[in-house]
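What follows is chain A.
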Amino acid sequence: MMEDEAFTDINGKTISLDCQSHSSFCREFTVSSPKTSMAKVMVYTCCVWLLSYTVFFFTQNTAVLSAAIVITLVSMMLHIHFVKVDHESLLVIGSLGIQLSSNYASGRETTTFIEMNKIKDIVINEAIYMHQIIYFLCVLLKDPSEPDAVSSVVPLFQSSKPRLNCLVKIYKSCQEILSKC
Partner candidate 1 sequence: MGQRRRVANPPSQGVAGARTDCVRVSDRKHNICMVSDFFYPNMGGVESHIYQLSQCLIQKGHKVVIATHAYDRRKGVRYLTNGLKVYYLPLQVMYNQSTATTCFHSLPLLRCVFVRERITVVHAHSSFSAMAHDALFHAKTMGLNTVFTDHSLFGFADVSSVLTNKLLTVSLCDTNHIVCVSYTSKENTVLRATLNPEIVSVIPNAVDPTDFTPDPSQRQEDRITIVVISRLVYRKGIDLLGGIIPELCLKHPDLHFLIGGEGPKRIVLEEVREKYQLHDRVQLLGALEHKDVRGVLVQGHIFLNTSLTEAFCMAIVEGASCGLQVVSTRVGGIPEVLPEDLITLCEPTVRSLCAGLETVIAQQRSGSLPSPASIHARVKNLYTWKNVAERTEKVYDRVAGEEVLPLDRRLWRLRAHCGPVSGSIFAFVAVLDFLFLLLLQWLVPDRLMDDAVDATGPHRLWRQETIVKQTKSRSHSKGATSS
Partner candidate 2 sequence: MGPDSAPGPAVPWQKVLWERQPFPDNYVDQRFLEELRRNEGVRQYRYWSVVKEAGFVGQQLSCVALFITLWLYMEQGLLSPEMLLLTSLVCALLGYGLHQVLTSQIEPGCEPRTRLADLQSAAIFLSFTFGFSPVLKTLTESVSTDTVYAMSAVMLLAHLVSFPYAQPSPPGSLSLNAALFASVCLASRLPGALHTFAMLSCALLVFALWPCLLQRLRENAPNQFTGVCVGMCIGGVGGLGTQSLGGAMLLAIALGSVTLLCPLLLVRLQRHKDNIHGPWDEAEIHEDLSRFLH
């Protein structure tokens, strides 16, 4: 079973949620952010180059221009490698655990796995983020020795920041699996 739905993130950009049901105990949710638009890249590049050309005009130093090219290229690479997340996914496997992974635009992938005996619950929480108050999904962790206390909180979908309707959909689906085990 597979569905693909369009939602928006907290800034109003369109994101897509892809729910894949591998079995009744295993589901995968993937939230894909929109691709960086070419126009935005062009605008940033133009700004940097215009600035460097102005500096060059007054200093007559060609090193400024070459530095600008290098800086643009390097920052672009750093951006797609460390900042720009293409899609984030949450794989819930009942009785085994939860795997969180985020894929960067460069293809780099970071993965975290949380064992089921450390997971207390998955909840939707509210928090103050910059100058907004937003909802986010998070995993509550417990110390196996103290099963009633929450030891720490792992927020999910940190870079895509989907809105509440999307979170509720994921939440309900996750609870279905968690309640079975």
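Keep this in mind: a residue touches a chain if its C-beta (ideal position, glycine included) is under 8 Å from a C-beta of that chain, and two chains touch if they have at least 3 such contacts; residues count from 1.
A quick word on the picks: all candidates are chains of the complex that A comes from, given by their letters.
Just so it is clear, the model here is predicted, and its values are computed rather than measured.
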item	value
Touching partner of chain A in this complex, picked from 1 or 2	1
Complex contacts: residues of chain A adjacent to candidate 1	8, 10-12, 120-121, 123-135, 138, 140, 150, 152-153, 155, 163-165, 171
